[in-house]
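Mind having a look at this structure? Questions to follow.
One protein chain is absent from this view; the other protein chains keep their places.
Chain nomenclature is as follows: A and B, assigned in order of appearance, with residue numbering initiated at 1 for each chain independently.
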Amino acid sequence: MDDRRVLTVSGLSVDYLTGSGPVRAVDSVDLELEAGEFLGIVGESGSGKSTLLYAIAQLLTPPAEIAAGSVEFLGRDLVQLTRAQLRHSRWRDFSVVMQSAMNALNPVMTLEAQMRDTCEAHTEMRSEEIHARSVEVMRLVGVDPIHLRSYPHQLSGGMRQRAMIAMALLFTPQLVIMDEPTSSLDVVAQRSLMIQVKRLQERLGFAVIFVTHDMSLVGGIADRLAVMYAGKLVEVGPTRDLFSRPLHPYTRGLLEAFPSIQAVRQRLIGIPGSPPDLARLGAGCRFATRCTDAIEVCAATDPPAENIDGRTVRCLRVKGWLGHAEQ
Amino acid sequence: MVAGEAALGEAVGADLEVAGRLRGRGARRGMARMLLGNGKAVVGACLLGVFCVLAIIPGVIAPDNPNAEVFKPALPPSLAHLLGTTAYGQDVFSQLIWGARASLIVAFAAGAAATAISVVIGVSAAYLGGLWDGALSLVTDVLLVVPAFPLIVVIAAYTNGANLLMLIVVLVVTGWSFSARQLRSQMLSLKRREFLEAAKSRGERRSYIVIFEALPTMTSLVIACFLSSALYAVLAAAGLQFVGLGDPSSLSWGTMLYWAQNSSALNTGMVLWAVMPGVCVAMLGASFALLNYAFDEIGNPALRPVRIARARGRRRG
Partner (left out) sequence: MPSSDALLSAVGLTKHFGLGPPWARKMLHAVDDVDLEIPKGKIVALVGESGSGKSTIVRLFDMLYRPTAGEVYFEGRPLSKMRSRRAQLAYRRKVRMVFQDPFSVSNPAYRISHSLLRSAKLHRPDLKPSERRSEVEKVLDAVGLTPGGAFIDRFPHELSGGQRQRVGFAEALISRPGLILADEPVSMLDVSIRIGLLNLMGDLRDREGVSILYVTHDIASAWYLADTVAVMYAGRIVEQGPAERVLRQPGHPYSQLLLSAVPDPRVQLSLAEENVGEPPRIIDPDAGCRFRWRCPYAEEQCANATPELAPLSDGHLAACFVSTSVGIPAHSPSTPVTARAADSQASIAGQQDASPN
């Protein structure tokens, strides 16, 4: 076991308990994360990426629950911990940055008051220490500490998101989990925020899991990418490799689905069809109905995860394309 | 009130999704299924149903004239008189059954009228905005702030508690403002929703938008407002009648309480005469309240109790 390994997710499955039985939103996900690594999880709405994130952070609420698997973080399985033990770990060892600051921040408290709340909930810090730390994290994210006295609605969208990141860094955690934190921002503010995150990561050394539906957003910043479809990870590997030579047809489709400002203007097709209904899955590959490379066996067999070329891919045809011997 | 309004606004999103489901193909089935699945709704509906039956066909259960003072007064309960007799020789049980009619008429009539007024005023205030909103909200707020019961007493005393109609009018006048505020809140949050802007962009008239686009999405709130107005009417009517400001010569649960009090029924052994009308008022009120909660839960999924199926495997502590 690599002692630089920060997170090991094994066989994690999450079910939503509906009136007509459990629906599996996340299916046997395996992930590893090294210290200081930036992992991007990319998928469409409904792929289960947010559910996966919340499952890792142990933030699931009924009717969602973890059905199987483990989340080993710093040597302990988070799934098995009691609430009290989790509370001790939460925010000090790992923290979460939500999608919209306006929803996550308390609108009737100043930033300083919220940071104080957080500090008091997790530590025994004295008042002066809390203030000093609050000022420090605000400076870290590039927001003037004078805004500690502001209410969330008095700040711009970009500043609010930075304030959220500041709060997430209060105890310099080893892992920061981010759920599409730039989706409410304009392109210039978005770029600023991404740069800020990268700078902080290099300076403080924390690992990041970044969930998004926009692959191009994390393309220039993530070390590894995990592509998620219909509850399963279909391709995981180094970012450069995924972009230059995507193996899974879905990854390829994703890359070709957004227009690039650098490219010549020509018609793009995107991926026809829509994601499957998770309550009514067939036996075979979940992407088969939309896959332009699907063959007969794809509809019958659910591809296992295989390690190929330094990546993990779930596709029956990849080995054939790469000229490897059939298993 | 502010917190409630804010929560109401947040519930709009969920409410609208549910509104869609409720009006879907099999909407009746959908709504019925949701109600049947909700314990409060079932109990409340059953209770209300029983009272409605009593109000519609009292003669089937208690065939005799309830006002006839033919029996021996102050009799204890027996097979002939299930709840005994009053100080005037009337059968208490008969009175109770026949009295249901007046109470229910008051509840439904006052409830419906108050709801209608609050819909018109609340929704218009929100949609028209500006000075209209200011004026209508002022009226609403004044009536809301004025203490209701003293106002009712004053108005009822002034009109001399003439008859049932006056009672209903008094209750409507004092009862519409609460719901109007809630409806205004909901409409204000709805205003931002793009489907109303889209309707305007399509070229629809304002009146069409309010009646056909906005109101259909507020059905469960309107029903909840009706139920709470009806509840208010039942209790306030009973209170007024007990004090003697309802028409004492009419027969209703409230007037039964009045006459019982007049005859010191509790002290002279006619306990059931004094207590049972109150119990009926409470049960009718409870049925409205239960249905109200049920509709609140239907309209706002956030309020629903989470029922977790027994999960296989681990539960966390």
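Quick note on the criterion: contacts are C-beta pairs under 8 Å (C-beta built on N, C-alpha and C of every residue); 3 or more make two chains touch, one makes a residue touch a chain.
Values in this document were obtained by computation on a predicted structure and should not be read as measured data.
The missing chain, though absent from the display, is touched by one residue of A:62, A:220, A:304 or A:320; that residue is A:220.
Among A:74, A:257, A:279 or A:322, only A:257 touches the chain that is left out of the view. Although one chain is not shown, part of subunit B still touches it, namely residues 16-17, 19-21, 23-25, 193-195, 197-204, 213, 216-217, 219.
The missing chain lies against subunit A, touching residues 44-45, 142-144, 146-147, 150, 153-159, 186-192, 194-195, 198-199, 213-221, 243, 253-254, 257-262, 265, 267-271, 274.
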